[in-house]
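As you look at this complex, bear in mind that one protein chain is not there, while each of the others sits in place.
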Amino acid sequence: MAEKVLTKAASFYDVYERKSGAQDVTHYCPGCGHGVLHKLIAEAIDDFGIRDQTIFISPVGCSVFAYYYFRVGNIQVAHGRAPAVATGIKRTHPESIVISYQGDGDLAAIGGNNILQAANRGEKITVFFINNAIYGMTGGQMAPTTLIGQRTTTTPRGRTAANEGFPLKMCELISTLESPIYVERVALTDPKNTSKVRRAVRKALRNQIENKGFSFVEVLSACPSGWKMTSVQAKQWMVDNLLPQFPLGVFKDVSKELEPSERSKVVFSTENMNELLNIPSEENIRTDVPKPLTKFQNPRIILAGFGGQGILMLGLGLAQAGMQAGYHVSWIPSYGPEMRGGTANCHVILSEERIGSPTVSKPTVLVAMNLPSLEKFESQVEPGGLIIYDSSLINQSPKRKDVKVLGIPATEMADNLGNTRIANMIVLGAYIAITGIMPKDVVVDALPIFIKHKKLIPLNVQAIEKGMAFVDKNNGHA
Amino acid sequence: MAKQLIKGNEAIVKGAILAGCRFYFGYPITPASEIAEAAAYYMPLVGGTFLQGESEVASIQMLYGAASGGVRCMTASSSPGISLKQEGISYSAGSELPLVLIDIMRGGPGLGNIAPEQGDYNQMVKGGGHGNYKLIVLAPNCAQEMCDLTMLAFELADKYRNPAVILADGFIGQMMEPVEFPAPVTELPEKPWAIHADKNDETRLICSIELEPEVLEAHNRHLQEKYAEAEKNEVRFEEYRIDGADFVLVGYGVVSRVLQTTVDLLRDQGHRVGLLRPITLWPFPGKRIVELSDSVDSFMVVELSNGQMVDDVRLAVNGKKPVHFYNRMGGMVPSPEEIADQAVKFLED
Partner (left out) sequence: MSKAVGLEKAKVVIREDECKGCNLCIEACPEDVLFEQKYLNRMGYHPAGYVGEGCSGCGYCFYQCPEPGAITVYKKGYVGEEVA
């Protein structure tokens, strides 16, 4: 306390213009600890020269109007949420000094999880926690820190452990976490303890100035109105009752072990966006792909099989290549009630027109890779449609006579290529060969987009070619 | 042209980043988790921040902090999570904070299921939180719009200093379609009201509390004026084969896609049917419905809910013409044929 004059800090507004009524005094009750803690914080902001960088978060509780007083950036927030809001503003403005100021109801009851999580994340903020063992603002109800036996308006016969549990000890809780760097409980009682509060306030702010981490200062504080006592009695009550329950002291301090660092601003950049977002920038839509025969135009396709057969991948390949061939496309995996029992299916539409319903109720093409899929979807296929099925796994042919049917031993052919999982690409080759919906080179161009392992691309090309060759040999171009 | 085949949910994140959003705070929930996952992947790459909050309650408040700081920021969730966010939504509207919320709706009430529903219309369009506020609500129906409307949501949020919402369903989120991504927004709007950690801050305050009834009423009037302005300027809708229609189908989101096919089916059968698809659910294209109610015989609203948007259609039609309603719930999405059959019943009535 080296200054030669102790007076109203410059970090308070000269006139409290946001306040109605007397604009030179606070709204706090006589003898209330909030005012004293405000003074200690404002004095520290002055002394550290951080007024321009400070953002003060006013909670819900008697300090809801702290923004009337502090000449800094002010945010008033919902009950208990100050640590979450503090997280948001500090992450966006790491150069700022963020003070989260909360009462015991705000911090330890409704916002209990918010404070624990912010502490555990090690948000680089400073938290001042006024513990007055009561809800001041709402007229003296029980707080999570209310003492056993203490009468409040909602514990008219005194708090009991059986009904309300024991007082919550936040310093003890928070100091068990790894991230916080400084946790101390102090008390606004006599001048000696008050000077410890002053030191703690400054330390907690200095930690943030030096960009070190999460600091938490619990301040035991009198609420003469809530406790229904005079200010002087209230101080004594704190000494007699609160201090024994809430021991003072440093619960954790690793701040000395940490090197100070710069609080740097977030820089907004839009450089290399497409590359960073993996957005293609080169022309990838062909306009020269010839149309297929009318009966194969605008296919609505259901692809179905069991998980592991690469059904979704097959659909994806069709959609990707279809898009590059210049079609409107949609791909949707089976969703909702359909998605049970180990079967996998997806709906793909390639269309020359804008696509309406992306789900396929009456497919013009069915690709069935196992028997249950064939049985389930065969009847839904539009007359004149196309059914392709894996004849190495399905040993009965479709019953429908009004559709075109192609059985292809895709799994067996894939085995011959040395990889069972490539059966899906054999089917893809067969499909484009029968329908002429797009040439092979469009599909080959599309492969690197949906095949993650680049090593496998030649094998995929081979499989597509095998599928096409099978059609040419057995079926002819339809 | 360069297009990308992409899931709607991922297109949202890329669109957001292209719009200049660098901050994502959220809590995972199916079917919106891909949004969080894509944000977790891309945000750090573009110098942004992704943070998984401890809950939806916390995440929206992190947005409240970030938006107070003047940056573009977003969160995404699905119905049960949106219920939890209502506290922060009301506070953000009260404090006039621009932020973008994505709701990929799922089945309810309660835990419901993860299949697509449209049961959040009321809580987003009518206000699920307390107080006299409105959210700007955009309803995309394809992957391209998941990107484009997300970008628009950031513009509108800033323009009106108000939260803006993308209200979509699991279908539009999960579906892959081609998207042509626009160039990134390089100039973000100045926000002279925001808290910037500089000396101007001492005059600035973000808050929603106002004890004096006169002053709070004035604030509410100001909000209402702002909403009236948005109602004047921001109504968006799309029509399909509406010329000469005497029966108009109304639906949004995935339903509007199904209805497009339904219109084709019914037109093929000789019925004069068209489609009106609201893109902005708030402000609602009520005026257009008023106009239509002069020229058409009746309307049919289709929703994946118990009938929430239909109230707004009925308000606009105001008893002039019948407004039929058809719905599915619990994650059931009707087929175009199913709706067409129902429409024919109404038409023959």
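Odds and ends about this structure:
We call the chains A and B, going by the order they appear; numbering starts again at 1 in every chain.
Operating definition for what follows: a contact is a pair of C-beta atoms (placed from the backbone, for glycine too) under 8 Å apart; a residue touches a chain by one contact, two chains touch by 3 or more.
All values derive from a computational prediction rather than experimental measurement.
In the whole complex the chain that is left out makes contact with A.
Within the set A:His34, A:His79, A:His93 or A:Lys169, the residue that contacts the chain not displayed is A:His34.
Checked against the hidden chain, the listed residues A:Arg206, A:Lys235 or A:His347 yield one contact partner: A:Lys235. If you put the hidden chain back, the residue from A:Ser58, A:Asn74, A:Gln102 or A:Thr194 that touches it is A:Thr194.
Along subunit A, the points of touch with the absent chain fall at residues 1, 3-9, 12, 22, 24-26, 28-36, 38-40, 42, 69, 190-191, 194-195, 198, 224, 230-232, 235.
Note that in this section only the chains that are shown with their structure count from here on.
Inter-chain centre distance (subunit A to subunit B, centres taken as mean C-alpha positions): 19 Å.
On the subunit A side of its complex with subunit B, the touching residues are 18, 20, 51-55, 58, 64, 67, 71-78, 81, 84-93, 95-97, 113-114, 117, 266-270, 273-274, 276-277, 279-285, 316, 319-320, 323, 328-333, 335-337, 354-359, 361-362, 449. Within the complex formed with subunit A, the subunit B residues making contact are 1-5, 14, 17-18, 20, 22-23, 25, 42, 45-47, 49, 51, 53-55, 57-59, 61-71, 73, 87-88, 91, 95, 113, 115-116, 170-171, 174-178, 181, 183-186, 188, 195-199, 201-202, 204-209, 211-212, 254, 257-264, 331-333, 335-337.
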